[in-house]
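Single-structure report; data block below.
The complex appears here without one of its protein chains, the remainder shown in place.
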Amino acid sequence: MTAGMNEKDMARRAAAEIGDGYYVNLGIGMPTLVLDYVPADKLVFFHTENGLLGMGGFAQKGETHPDLVDAAKQPVTCIQGASFFASDISFAMVRGGHIDLAIMGAYQVSEKGDLANWTAPGMLPSIGGAMDIVAGVRRIIVMMTHTTKDGRPKIVKKLTYPVTGYGCVSMIITNLCVLDVTGEGLVLKELAPGVSAHDVINSTGAALIIPEKP
Amino acid sequence: MTAGMNEKDMARRAAAEIGDGYYVNLGIGMPTLVLDYVPADKLVFFHTENGLLGMGGFAQKGETHPDLVDAAKQPVTCIQGASFFASDISFAMVRGGHIDLAIMGAYQVSEKGDLANWTAPGMLPSIGGAMDIVAGVRRIIVMMTHTTKDGRPKIVKKLTYPVTGYGCVSMIITNLCVLDVTGEGLVLKELAPGVSAHDVINSTGAALIIPEKP
Amino acid sequence: MVNKVYKSSAEAISDVKDGAVIMFGGFGLAGIPQNLIRALYKKGTRNITVISNNPGSRLGDNEYGLAPLFKEGRVRKFIGSYPAATKSFKELYDAGMVELELVPQGTLAERIRAKGSGIGGFYVKTGAGTLLAEGKETRAINGEQYILEYPLEADFAFVKAYKSDRCGNLVYRYTGANFNPLMAMAAAVTIAEAEEVVDAGELDPSTIHTPAIFVDRIVKGERYDRWYE
Partner (left out) sequence: MVNKVYKSSAEAISDVKDGAVIMFGGFGLAGIPQNLIRALYKKGTRNITVISNNPGSRLGDNEYGLAPLFKEGRVRKFIGSYPAATKSFKELYDAGMVELELVPQGTLAERIRAKGSGIGGFYVKTGAGTLLAEGKETRAINGEQYILEYPLEADFAFVKAYKSDRCGNLVYRYTGANFNPLMAMAAAVTIAEAEEVVDAGELDPSTIHTPAIFVDRIVKGERYDRWYE
């Protein structure tokens, strides 16, 4: 598929949601690409739930330390002004509503903003910090491919996978579009280059509100 | 009264209950005298609930610091191996059962080991850490005069003052004697010099168990 | 870029309104935000709810810290563990001029931490069966009586650090920490005064007591009184 956004485009789009001075948690995988797209005039503190506020980026060979990793257990660096702390404080930040924004992957998102991203039938259930994050972080953006590898919609009327959290997602960024989750339903906010509203509707398992000029 | 123990004698007696390696909380007032009677061959960490483990003693002129005080808000010093921490950790130590021993003053103790030491009719109610301490510290020793200034018993069948905690006191050290609080009742463990069992019985508002050789 | 550093204590607290609920760090006089308290006194803010371990401290014949706010009748309600620390509080209380919510010290710390940590409530043995448990739910857990305590929240926390960096990372010294790190987590707006304000990167990130995320405003304290010889 040549139309639409690739992972880097999606990360760039997600980064645009980050304000100056934000404290941001990035999920494992695709969301970590967002690190590369924060403009230099913004001071952003990236939180990793294993106990670091102010993650710099992935550590290069020779600058790794066995006790300095991110939530994906990868060696990372930290910025000036960073802090390290125990897991209870880390989740106080999360559950206590101190983190401004989390950008996460998902298996499914419902039209009400319900999120499924922790387990699926046949999978070893594993949760990490995902349920804490959706319960406490002020705003949740999901960043994912619009459909599964075999073309089934991941944006659905009702979740069929086990729920991570109810009504927690505010925005969905996919390779096809950007959707806002509102009290009225899913609003098509932006289309990716070369993608039509029709393409999005065809790939989506829930009703969409299409403003006159999306 | 010349018979009986004075405050220093009582402090020395209380100090004998402290084992090597103990973590000990001392109440405000008379119990702080215990600091002076810990033998040099024992390493004891004194806990002050405002956030210090390893209090040394009262600070002399010239060695005070406005941010280094004990639970009575007096300037103190700390020993090598001391640590400072926030109030939540301090009370985790207390409530979580980590403190071996607390030595406290009291207005009244019942024959069941119920303790009243926080307020009395007409008094401004003020609690500090006393209720947390009796709820969590492994062993509570009360150190007090046997009677009130006007001669009324402080050791009673049932408390008449508001309760700090139920069944929490293990031992009572007074100017007249040492009592153990047991499942059977108050046992006269030791008599102060020049004091008879009869003297103790006359000054006590609860039944006492007098072993054959007290 | 976001600047958290304010020029003066007065500027840092300029939007505190009458009726505000304010947490004040400190135990006795250790770790009290003395410059922010002085600025609040000068500003004349009234009808305050004070959450603090004690309502000021008495040394000899003088009373310090929060005591002047109480004496001037600026405080509607005190939530704390040790009101007996000042004569001025007792006088106001006996005269029915101030409301008191008495909370055991450990429960006070934990209720504040709960708010900052997104804990909706918790059970403690502290106070079970006493006057301070009146009106509170109880529950037997493993055969022992616990009472249910709820979080304490505030519009502002005034805290005092030894050092802050320009991001708002705080370190405390000696027993100056006490309630400060907990209150910093719990209020809608946290204002920190520090003896020194340093650049980002000057504090060892493994020794930060209060991470910057909990601190909204920073000011270098104008004056630090010492009360003991």
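Note that the chains take the letters A, B and C in the order they are written out, and that residue 1 is the start of every chain.
Simple rule for what comes next: a contact is a pair of C-beta atoms (placed from the backbone, for glycine too) under 8 Å apart; a residue touches a chain by one contact, two chains touch by 3 or more.
The model shown is predicted, which means the values in this text are computed figures rather than measured ones.
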* To do: Among B:17, B:49, B:88 or B:180, choose the residue that contacts the chain missing from this document, as touch is defined above.
  => B:88
* **Selected from A:125, A:151 or A:183 as touching the chain missing from the view** => A:125
* Please pick, from C:24, C:93, C:146 or C:227, the residue that touches the omitted chain in the full complex. => C:146
* Which parts of chain C are in contact with the chain that was left out? -> 110, 114, 117-125, 139, 141-142, 144, 146, 150, 162, 171-174, 177, 205-207
* Structure fact -> Across the whole complex, the chain not displayed is touched by chain A residues 48-52, 59, 61-62, 64-70, 73, 75, 78, 84-88, 90-91, 94-95, 124-132, 135-136, 162-166
* Which parts of chain B are in contact with the chain that was left out? -> 20-21, 23, 41-43, 45, 47, 53-54, 78, 80-85, 88-89, 91-99, 135-136
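Everything that follows uses one rule, which is that only the chains that are shown with their structure count from here on.
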* Asked: Listed by label, which chains are in contact with chain B and with chain C?
  -> none
* Round to the nearest whole Å and give the separation of the Cα centres of chain A and chain B. => 55
* **Centroid spacing, where centroids are CA-atom means, of chain A and chain C in whole angstrom** => 36
* Structure fact -> Expected list for chain C, residues touching two or more other chains, is 113
* **Set of chain B residues in contact with two or more other chains** => none
